[in-house]
Structure formats: C-alpha cells, structure tokens
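Pasting in a structure now, in structure tokens, and then I'll have a few things to ask.
Every protein chain of the complex appears in place save one, which is left out.
Going by the order they are written in, the chains are A and B; count residues from 1 in each one.
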Amino acid sequence: MSDPIKLTVDGREVTAPGGQLLIKAAEEHGTYIPRFCWHPRMKPVGMCRMCLVEVEGPRGKVLVTSCTTPVAEGMVVHTKSDVVKKAQEGVLEFLLVNHPLDCPVCDKGGECPLQDQTLSHGPGESRFVEEKRHFEKPIAISELVMLDRERCILCARCTRFSDEISGDPLIEFIDRGNHTQINTFPDEPFASYFSGNTVQICPVGALTATPYRFRARPWDLEAVESTCPQCSVGCRVSVQASQNQVLRLIGVDVDATNQGWLCDKGRFAFEHLRAPARLSTPLVRGADGELHEAGWGEALDLIASRIGAVIAERGPAAVAGLGGARSTNEEAYAFGKLLRGVLGTGNLDASLGDDPGAALLAGVPHRATIDDLERAKTILVWGPDLKEELPVLHLRVRRAATALGADVVVVHPRATGLDRDAAHVVRYRPGEGAATLQRLAAGEGDLAAVRAALDTGPVVAIVGRTGLAESADLADAVAAFALTLADAKVMPVARRGNVLGAIDMGVHPHLLPGRVAASDAAARAALAAAWGCAVAVPGRDTSGILSGMADGSIAAVLLLGCDPVADHPDRKAAAAAFDKAPFLVSLDLFLNESNRTADVVLPVDTFTEVEGTMTNLEGRVQKSNRIVPGVGASRPVVEILEDLAARLGGSIGAGAAAIAKEIALVAPAYAAVSWEALDWGRGRDGIVVAEGPFTHTPERRATDPSVGALTLHLGRVLYDGGTMITAGPSLARLAPEPAAHLHPDDASRLGFAAGDRVTVTGNAGSAAMAVAIDPTLARGTVYLPFNLGASIGNGLEVKVEK
Amino acid sequence: MTDRILTVRMEAHPTDSHTMARYEATGGYAALRKALAMKPEDIVAEVKASNLRGRGGAGFPTGVKWGFLAPTRPRYLVINADESEPGTFKDRQLLERDPHQLLEGIIISSFAIDAHHAFVFVRGEYPRSARRLQQAVEEARAAGYLGRGILGTGFDLDVTVHLGAGAYICGEETAALNSLEGRRGEPRIKPPFPAVAGLYAKPTIVNNVETIANIPWIVMNGGAAYNAIGPEGSRGTRLLSLSGHVANPGNYEIVMGMSWRDLIFGIGGGIPNGKALKCWIPGGASAPWFTPDLLDTPVTLDDIAKNGSMAGSGAVVVMDETTNVVAAAWSIVRFFSHESCGQCTPCREGTTWLQRILERILAGQGRPSDVDLLLDVCDNISPGLRWPPAQTTICPLGPSAVSPITSIMKHFRDEVVAMIPGAVTAGV
Partner (left out) sequence: MTWPDTTLARARDIIARYPEPRSAVMPLLYVAMRHDGRLTDEGMRQVAALTGMTAVQVESVASFYSMYKRHVGSHVVSVCTSISCHLLGGRDVLAAVSDATGVPAGETSADGSVTIESVECIGACGGAPAVQVDYELIEGVTPDKGAELCRWLMTAHPEVVHGDDLQTRFGGRRSFPAGPPDPVGAMGPYPAFGPLGTTGGEA
C-alpha cells in the first residue's frame, strides 16, 4: 500500500492509504457498505455484487463493486445515492429469489448477514412467484460440516478459503449459472483440518458445524474472548456458551496470531469439557486398591500428610513435580512456587522431553514473532509438520509462501503440508540429520540452491523436533546454523499449549520465574525474599525424575495436567517409572495412562473455567477468560495448590488474580504484563515478553548415530490419542488408524504390500499394525504416528517383520 | 478499390483453399516473410495506422490494444475462436476454409508483440474448424513457418489449438483465459486487463479470428491501404453473418457503409415467402433490435451505435411479420440464462427469472404486473436501461439478456400486453 490519498465519500473528504480497497477505506471512516462475498483476509472476487457504489468518472457516475476497487486520489464516491440503493435492493431481491427463507429453523438465524441486510437494505416482499431451486438438504460433507445448498448464496467464501488459505481445495462450485452449487467430490469429503473456518465465514446458514447444529440461538449465547490452549500458537478465540455450557468457539481476527482462523482441533476440542469421563470429584485410592470418590478435605489432608512424611523421612529431593504445560501461567507459577518454595524441591519440569529443549525454547536469541513471517523473504522449516502440530502457524507460513512471495524451505523425513507451496523440499532420513545439516550449511551438491536461497533475508527459521525418535540436539544445531545466516530470526516451536509459559513461570529445574537461571544464588535469594521462604536449588528434569521414580530415589510425584506415559517420547522409561508407583498425585481432567495408578486424583477447572494468562511460542502473553463453571466438585488449580500449601505450612497466594500481580513483581520479563493490560478489546494482540535474562547459545553438537537399514520417524498427527481429542465425540472419530508407513522401494525390498499386517519392533517393544505405502517418505525410514496407541519406543532402530 | 480481403481465396479455390499448397500458391506466407524483415514495433505501427477494429464484438482498435502490453515477458497471444453468439458463424468459415490465412496472421502478430506461444481457443462444437486449423499448424511447422527459428530468423513460436467444451461465456476474453488455465470459464474483474496481466498473469493479447485474419493483408499492403477502405470508424471489410427470415442467408464480406435495406433486401434477397420485415438484430443476440424505420440508415459501427444498438459480432438476424416476438425474446433470454457463468447475483438469478416470467406469459399465465416486473428486473441488471448499457455485473453477459426485453417492450409492447390475460394495452 502506498502513500495516503484523499477521496470523497458521500460528500465527506477522507484520507486512506493509496491502493486500499474502497469497501475497507469507507468502513474505516464509518461508512459501512453491505457485502457478502468480500472477506478482509481473502482476495476479492466481486461476485455477490452487494457492495455496489457509484464512482464519478470521466463519463459520469459508474457503478462499481467497492470490494474490488482500490481508492485513488480525488475519487468521488457515493454509497447512498438512489441508484446505489436501487442496485443493492435489486441484488438482495435476487439473492432471496432462491433462498428458502427458513430462518426459524436455521442455525444462522439471528446472526445472519443475509437476514440483517434484508432488514436494512432489502425490498419489502418478493415478487418472485415461481418455484424455488431445490436441493437435498442438508448433506454431510464431512464428519464436522453439513451443507444446505438451498441456503447458499454462492459467495465463494468457503471455496476461496479452502483453496487460497488452507490449500486443501476439497469443496468447489459444481455446475454453472443458475444451477451452480457448492459440493465435494463423491467419496472425497471435506476432510480439512481447517473446515470449521468455512462455517464461521459462511454469510448464511449453508455451512453448519455438526457439534453446534441446533444447540442454541445466537441471542441466548454469552461470549468471552480467550486464547486457544490446544497448541502453542495461541489463537484468539471467542468462547460462546449458554446455560453454563460452552457451545462453540469462533476465531477472532488479530494480526498477531491467527488472523481470524482456527484449526478444527482448536475449534471443536471444547467438547471434552462436558465429556462424561471428565473427573468431577476427588478420588482417593482405598485399601481395596481402587480409586474412590472422596471429599476435598480428605484428599488434601492425605496428600499433605503423605508428602510431609516423605519430606520428613527422605528430604525434599525425594519429591518432584511434572506438568504445567496445559495450565495457565498463574497455575504454573503456583505449581512451581509450591514445589520450589513450600516443598523445597528443585525437581520440577513442564517439558516432557518431546520438545526442542527448554533452553532453546526459553533462551533462544533473535526470537522471531509470527508476524515476522509477513516480511520474511525466506522461511526455513526444519521441525514438525506444522499442519499436524501447529496448524494455524502452518496457515501463516502458507500465506507467506503463496500470497507474500516468501520462499519456503522444508526439511523433513516425509511430505509435510507445506511441501506443495515450498520453493525447496529436502528429504532426509532420521538419524542422518546432522550430516544433512552439514551438507546444507556447506551447500553441497543438490543442496547448493537451497543454501543460496537462505542467503536472502529476512529469514525466519522455524526449528523444532521433526519427530520424536531424533534427539533435541538436532533442533539446537539447526538453530545454531540459522543464526549464522545474515538477517535471520529463529522460532523454536513446541506443540503443547503453554509449555513456554510454564517454563517462564519456573516450572523447570534450571529456571526461576521470568527466565532467571536457578543456579544464580543471588537470584534465588531475591526470590526467597519475595516469597518469604527458601528457594530450592536446581534439581532433576523430566528424565531425571522418571529415572528417580524407577530407582526409588523419588518417592512422591505431583502431576499437573500431564500424562508422561502417553506423551514422553520414551514411553517405555515413563511406563517403568510409573509402574514403580511412588506416592502419586494427579491434578487433571481425566484418568489417563499415568494417573491410573495415582493415590489421589484431583479434578480441576480448566480452559473456559478459569481466568489467567498463557504465553505462546513467540513469548506472547495473552489472556484466557472464564465463562462457565467447572464440573461437579472440580476447583481451580491455584485454589487447590493454596489449600495444599497451607496444609504444608506455606502459602502460594490467594487466587489467580493475586498470583498474576506477584508474577509481574518477581518475573522481570513479565513486569509489564497485567490482566488489565490484556483485557478483552484492549490487549487483543497480547504482550511479547522481552528476551532474557537467561539466554541460550544454540550449538552444533548433534551427531548422527550409526543406524541400521531402517530408522524410525515418529511424527505427530493433529488428531491423535490425546484426551482432548478422544473425550469429545466429534474429533474422536477422526483419529486415523496407526500404520507403519514405508517408502515403496523399502516395501518391495522387504516384500510388503499396502495393508499387510506386520510387527514393528523398536527399542521398547513391538506392535502389530498394517503397512501403508508412502512415496514421499525418505528411503530407509519407517514412519509411525506418535501417540496413536501403538508404542514401540523412540529409538531410531526399528525392524518390520511379517 | 479492394472490396474483399478475407474470402477471395476460398471463393476462387473452393476445393483446396484450406491447404498449404493452395495458400502458398496464392501468395500465402509472403506477408510473414515481409514481417520478419520488419521491426516488431513497425508492424504494430502499421496495424495502428490501419485503424483495424476488433471483430469479436467490442470493436476495440487492435493496434491500440497491442500498445497497452506491459513490458514483462513471457507474453502470449490468444485467438478467440469461441464464436458462440447466436446468429454468428463467420469465424467458422474462416477456420474451415482458410486456416492458413489466420495462422499467418497469428505468426505475424506474435512476432509483432514478442509472444512465443499462441493459443487458439476454438469452441468445442467446432471440431472441424479445430481439425482444419490443426492440420494447417502441422503443415506450417513442417514448412518452417512455426517452431524454432522460423524461416531462419531467431523467432520461435508454438501454436496450441485448444478445444473448448460448450460455454458461450468463454468468448469473453478473461473467461477464455481462465478456461485456458484449466479453470472454470468465469470472467475476471478488470482491471487488470489481459494486456497487463492475462494468461498465467502474463501480458496477453486476445483477438478475434477475423481480426487476426486481416493482419497478413495489412502487412502486405500497408496500414494506410487498409485505412482507405470503408467509412471512417469502420475501416476494412467485414464478414457479416446473415440469418433468420432472409432469402439468402450466409456470410458476406462487405465494405461497411451500405444501407440496411441494401443488405437485407439486396444481398440478403429480402424476406422469403412474400412476408414483410418485422425487425432485425443488427449485431448478434446481445444487441438491441432494429425496426424498419431504420432501413435506410448506414451499416457502420458508429451509425449502429448512434441508433441504440451495436455491430457486435456482425450477426444480422432477420425476423418477418409472423414472428412471435415474445417467443423470440424468450429464446434469447433463455440463451443468456443458460450461458451465465453464475458468478454475479444479478446475472445468475436475474436472467433465469426473466426467462421464467416470459415462459409464464407464453403459457398464457402472465400477470398484469409482469410488464413492469420484466422491466424492473432488467433495470436491476442494467440500471437505467440505457445504451450503451450500465451494468451491476462483472461482464456484459447479464445486461445482454436485457436487450431483447427492452426491444420488445419498446417496439412491440402491445403484442406483449395482448398475451397477458387481464393486462390493459396502453392508451386503450
């Protein structure tokens, strides 16, 4: 957009950036021009013709669509002339010619732009006396989306979204002219990870979401703005509820993160909130070895006495805490303060060994923001398949590649969602990452062009674990390489919602709140002064805690919303640790593989039920808000922890609001963060906390192990076996069957065909599954989706046998 | 003075005018040799000087259009052979009977605009045209007129004959480009114009078959010679398609400026079966109709426009006194409804609505309010019902459906009203 220009709208002179679309310029100056097809995040198509206005030209006034007309110096525009009004009424009448007018039974009724504009700009009654266009209604075009073609006004918002924004064009216009309809291909449903966005942007009730259909009328809904906790992108959402039940999530358009979009996991996972399996009372293991419902007093007394006993007998180093990455910052802070201050142990970790390492996450220099992607010329993605793990970040990178002209370089063992739009794709076999990096850095052979591309800055390097069988050292090495590029910034990524926030809150053996090194005695002393109690010295991280559980040196473990047996890459080690069953307390929503053996399970309030903040992968702190109560006897984590602290003779603070204020005092990077500053409407973009004081210098330490004929690529898929997915009816059925994916050459060498049942053996066991053929896979690689039930461990070496 | 340019060869050599042998034997490809020795910009200058206007419908000056090309490369030439406007069948004759004439024009035009790939978009219902052109392309390639290093120069050119699949709207130039890109044939919003961002978003010239078929003659004889033929604003010759209630239907290459009377009653042989002339469409189904009071006005682009219609694609459709004008208008409205791409609400819904009102009237179920309703629906597609038409749509297809209705309402309102039970004829 170029320099500001002046134009006249309805007789008023206004200023707008040259090249801005008239519809937007007018709106910014208070003149709303009606529209259906135009959407600010997509290319205009000028199809519905609702936004017609008159522009004065050399040959008199001309009707133009304001959504396709850029403003120009001296332009004279009429948005309310008689001709404009007549044209707009005409368009509306045409739209209603074939519209069923079934508003009373339509989900969109009450928030329908067609309904609204008919009231404000439409003709009185229809002069159309013929039979309307009929279609079978509604039809399911995916597990999540229903389509009513009679209501459709053919604005192409959904088709443009799926083609232009999400890049999976599975819905399209079929037929021509007056027979045109939206549809999917027979037997190819609209199975997009982003399908819910089309429901959100459909201007009528043609596309509706199965989880919301007929659940509520818009005027009965209350709404609160919040932050999606499903991954670390931190999308802004509007949470909408009625009668104490969350009914839907709507993406909120902010430049900083999601630009209005959500992935379907983020949009629909709320169903788990009222899942029947959700815990609603404390559970205490009885003498019979079973978990029984208990009162809060009983449960907390038991925890306090057992942990008190462990500390008395074996010292605080026998106590540990895991988790916090799904919690708010306030909850994580409270958890850290309870462990480090009240209980006196430095054994605590929010990171489960499945991310690129807390040091890189929290301490990377030159950290990129998501918005840096808007300006990047080159984007290196050497990490997870973003579409599977951080879907809306995938959309932002895709936008950079397809709409903003950035060159994307993808390095991954198999095809990722970005490959089609990437300028360069590098395939490598897990276990050969360090060598691949070396060749890339040197620009050897076929990688010369890739290396050359990386010399065009600004560069954003998105770095993370491509899979869980590879060591986190590789991500560190890639980050180190990226930092050698001129004009480069690094974005270390981990999937779990608030993992960076929890680390920032000090849920890490080596970091105090605010990214302060825990080894720094002065810092510990300062914190001790603020807390009014001693601050424990650094202790064990997750693997240390797991081995401590296995060897008996850890005797009591607190789990805060975390399931290491399912989520730790080395599931065998995690399972072995939990089999030893030290005294185990779990604060969670559901029973899971880890807390099945717990002594006490405490039901907690969660997203939509508590107020707090979260920190996304950029270090952007955003607010989460409460709109519904928890279920049954569930309570906010901070209150539970405070009650527990009190029973153990300490205190962590009374309530999340007080804790938030304390964070601003003790965590230097968070000094500017307050709930007020982040409030709905004001602090929409959140606050990106400053880097440091802890910094980490990434190093090229990664070396490649010597590996056998087949190595394991353990990647994640969006709909996996996680509880948020499996607990809600809509998403649970979308999880794919686990399969062993092989390159066709490997499959034929080994004599396997697609569908053959095989046994896959890794370092931690064997699992039976079907073979799937994947020509995009690096040769010599077996790809297994992680966390889909079949656990064989995370060693690189695998065997596949009949 | 020359009075025929395009149809001389096919008439003199009815059995083989389409072959390379005959084409070369009658002076073919001499213009190409001459052009390849010229500077491209000089060819463009000759075309400008000729005042050749496009024969696809809009009548835009060809040389001026070529001058709008954005400097970027590659550039493309697209020949519009989608000829689908009801009443029009002239391009088919040029394709079937003298494909090398068009091909030579394509090669020269591509050289002039620095295009190295040209596409000919032939409507799917013209397989014979496509076959004849494809054969010409193969002959020309074998003879060194196409391919790499044409006639020993450094100029390379590929020509792809592309077959459409039944969609009138692909005649609209940007719809043709979408179709060539493998998309639905939906018109694009202009600007950008194809000369700036056309095929694959690259600078592209779209010209009609007949337009480009004139290029070899212009290069051989000079722009000034062409500009000396015919009246100002309608230079050169023009191939008109005459059809309907006329004794001698067919394509006629004429110099413009004769009267409608000379055309319909002279060349056309008048109305058969001793019937009287009722009205005619002067320029294809999109054009407003003329009535006998205009018989003595000249057939030129400007005069037709002045009289409230357009020369369009050169299709003259004659209707005799027995014609049921409501049924005739319905046939045309139905055509546009069938051919609407469906993007624009007013065109998609409006043309179908108009069709259905007319169907009701034809079935004897018209309502007295239908006369006003027809005109108001038209007004919502083409506000003010003026000429040249305003439009609430992206392309002129929607407004084209308005022409037959405003025509019958203007000239034959009583006949329309008489078909509607209970409606009162004005003035009675």
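Definition applied: a contact is a pair of C-beta atoms (placed from the backbone, for glycine too) under 8 Å apart; a residue touches a chain by one contact, two chains touch by 3 or more.
Remember, it's a predicted structure, so these values are computed and weren't measured experimentally.
Novice: Which residue, B:Gly149, B:Gly166 or B:Pro368, contacts the hidden chain when the whole complex is considered?
Specialist: B:Gly166
Novice: Could you tell me which of B:Ala285, B:Cys347 or B:Ile408 touches the chain that is not displayed?
Specialist: Hidden-chain contact among the options goes to B:Ala285.
Novice: For the full complex, which residue in B:Tyr126, B:Trp353 or B:Phe412 touches the chain that was left out?
Specialist: The missing chain is touched by B:Tyr126.
Novice: For chain A, which positions touch the chain that isn't shown here?
Specialist: Within chain A, the residues touching the omitted chain are 168-176, 183-188.
Novice: Using the document's contact rule, name the residues of chain B that touch the chain not shown here.
Specialist: 10, 14-18, 83-89, 91-93, 96-97, 117, 123-128, 130-132, 134, 158, 160-168, 179-186, 200, 241-245, 249-251, 281, 285, 315, 317, 319, 323, 327-328, 331-332, 335, 338-339, 341
Definition applied: only the chains that are shown with their structure count from here on.
Novice: How about chain B: which of its residues touch chain A in the complex?
Specialist: For chain B paired with chain A, touching residues are 167, 184, 189, 337-346, 348-353, 356, 360, 367, 369, 373, 379-381, 383-384, 390-394.
Novice: Show me the residue ranges of chain A that touch chain B in the complex, using the header's touch definition.
Specialist: Interface residues on the chain A side: 44-50, 52, 62-63, 65, 68, 83, 86-87, 89-91, 93-95, 97-98, 127-130, 153-154, 173, 175-180.
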